[in-house]
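To start, the structure itself, in structure tokens.
Apart from one protein chain that is not included, each protein chain of the complex appears where it belongs.
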Amino acid sequence: MSISSGATAAPRGGAVGSPLLAVDDLQVEFRTGSGVVNAVNGISYTLAQGETLAILGESGSGKSVSAQAIMGILDTPPAHITGGTVVFEGRDLLTLPPEEQRQVRGPGISMIFQDALSALNPVYSVGFQIGEMFRAHQGLSKKDAKRKAVELMDRVRIPAAAQRVNDYPHQFSGGMRQRVMIAMAIALDPKILIADEPTTALDVTVQAQVMDLLKDLQRDTGMGLILITHDLGVVNEVADNVAVMYAGRIVERGTVDDVFSRPAMPYTEGLMTSIPRVEAKGGRLVPISGQPPNLARIPSGCPFHPRCPRRRIGAEAAPGRDCAVDHPPLRLVVPGREAACHYSEEVLGV
Amino acid sequence: MTDRHLTDAGHDEVGAGRVTGVADAADTQNETETATQGSLWSDAWKALRKSVLFWLGAVLGVGFILMAVFPQLFARGAKPRDCDLANSADPPSAAHWFGFDQQGCDYLAQVVYGARNSLIIGVLAVLFILLLGVIVGAIAGFYGGFTDGLLSRVADIFYAMPLILGALVLLRVGPSTDIPVISDRGAGAVAIALAAFGWMTAMRLVRSQVISVKSGDYVAAARAMGAGDTRILVRHILPNAVAPVLVYATITVGILIAAEATLTFLGVGLQRPAISWGLQINEGQNLLRTAPHIVLFPSAVLTLTVMAFILMGDALRDALDPRQRS
Partner (left out) sequence: MGRYVARRLLLTIPVMLGASFLIFAMVFALPGDPIAALAGDRPIAPAVAAQLRDDFNLGDPLWLQYAKYVGDLVQGDFGTDFAGRPVLDTILQRLPVTAKLALVAVLFEIVIGIVAGVLAGIRRNSFFDNLVLVSTTIVVSVPILVLAFLAQFVFGLKLELFPIAGVRDGWYSYLLPGLVLAAGSVAYVARLTRTSMAENLRADYVRTARAKGLKPSTVVVRHTLRNSLIPVVTFIGADIGTLMGGAIVTETVFNIPGIGRAVFESIQRQEGAVVVGIVTLLVFFFIFFNLVVDVLYAVLDPRIRYD
């Protein structure tokens, strides 16, 4: 990820390339019978080749919705993309004709979902569903597509792929099903893979295997990986950079090492202290108090202020920096780090 | 019951079955049982009040019941038995809105007075069905095992027999037997025949409710406190079946009214001189070319009556199913 100010955060170990994807001021709202829900409120980021960007947030923070907006697979209505650009290979995907947008999905950007059991069609064999990628985008015959499907299943390390190609999703274990999803997603060697909570539905040991697989595939292909998750452990292990989302906004971003070791935003700080750490054994777990915000009525000022232990309101606040009144923009707080907090310097202790 | 409504009864089992989820979800917790039941009904009423279809059905239904109870209010002064053959099959006119039937009777009065038998048979048959359904269903669901297997197979046997067909045979054979009520070809006989071949859906409904609820914690708690089978059934299990059974019963009244008209039309239901829409349609069938009003008026009123109950039942089902709202 590169930061808008121009200061580039180097991915750990990964090759740095030119930006593959540039999301700018993306906004999504849901228009429902009971009002408008502002799910994504102007998020921006870029993704470089070979980079792993983790988008971290609670459920309802807009992380999945923004990913689906990039893919162009939101249900409209109720979802409406109300602003922003998503530039991929020099073209704004949001203004592309539907047919060209469709052709990007698969060979350009592809996506895997949280629950592979419901995300795979129960009435088709896994081989058919993987092969569909080749049939739809490369016009392969059914037979050739199936042969390719077996190769892919081998590649994602599904044992006895040739025998299992005609099996149905429900006949696989959770981890194997997620591998099927991955095989489908990487079938056309996409430039970018978006993984939406890829391991949440899996057992811990299987989680690690699937993450290893994703990392290996990324190393082999050099694809950019957007990892949407609420699992700090996964972020810490595999991501280069992290963007923390809250109430449809990015509230902090930087390299994983920096953000995890020294958060610059009280919400991130709260996330870090809410997880048990090995070294802090016996220490107390501190949950973030309060409820996630209602996206139909996002609080004024800083959306996090009702839950923020460091908030300054009224007389306590510096002029123009009242947490309940003034909205904090995402700003560069130290080189390589952006945060949306009026008092980040204080949080960082600089 | 008509050819089609037989399948409807089957569909209704599917449809009404959806409602069972309501009670399942609402009543697994002991202490909140009464409260959730209460809010189920008040929520349902709130949803019902806003349903146009419900009000349409309710207005039609009330109109039909008034017609059955106070036919003189609707007959515009005509008596159904005052007939003059000089007027035979005369078409509708300003003075006689529905015209005359073949015997020269005022047809508005005839059609209006026909409502009573439909209502009596529809309600009576549903009551018999509920009685049979609740008893057999509760026994099957509560005792399970062999009893359940046996009773369920019996229900399968009845299911395999089209309702109209079974009722037709029973009503045709009835008069030559010495069984009281069945042999006299009256409203009671028709209601019994309909119930004898139409109780299975109610039974399955109650059975599935009983099975889903009896494993609940509060039933175990009641049992631990020494409550007997009957008490558990009556106090704890059956109240949960009320919502789906009410939906089923409402729709079924409409379906059974149509079935009664059909059986009577076929000649095995009510007999002259009874006044019945089925008899009127039967009488008019050969006059469709020259005096179509004789078939069309009772048909229209019959349809509106059936529609009233189906609309109310559908609206009730939607209102009682929280998954329909959000």
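As written, the chains take the letters A and B, and residue 1 is the first residue of each chain.
To be clear about the criterion, a contact is a pair of C-beta atoms (placed from the backbone, for glycine too) under 8 Å apart; a residue touches a chain by one contact, two chains touch by 3 or more.
Please read all numbers here as calculations on a predicted model, not as lab measurements.
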**Asked** Quick one: which of A:His137, A:Arg157, A:His230 or A:Arg262 touches the chain that's been left out?
**Response** A:His137
**Message:** Out of A:Asn121, A:Ser274 or A:Ser300, which residue would touch the omitted chain in the full complex?
**Reply:** A:Asn121
**Item:** Hidden partner chain, touching residue among B:Val136, B:Met203 or B:Ile310
**Value:** B:Ile310
**Fill in**
Given B:Ile120, B:Ile211 or B:Leu296, the residue that touches the chain left out of view is B:Leu296
**Request:** Quickly run down the residues of chain B that touch the omitted chain.
**Result:** 2-8, 10-11, 53, 153-154, 156-158, 160-162, 164-166, 168-170, 172-174, 176-179, 254, 258, 261-262, 265-268, 278, 281, 285, 288-289, 292, 295-296, 299-300, 302-303, 306-307, 310-311, 314
**Asked** Footprint of the hidden chain on chain A, which residues?
**Response** 68, 71-73, 75, 98, 102-107, 110-111, 113, 115, 118-123, 125, 132-133, 136-137, 168, 170, 181, 184
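Definition applied: only the chains that are shown with their structure count from here on.
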**Request:** Please report how many Å separate the Cα centroid of chain A from that of chain B, as a whole number.
**Result:** 55
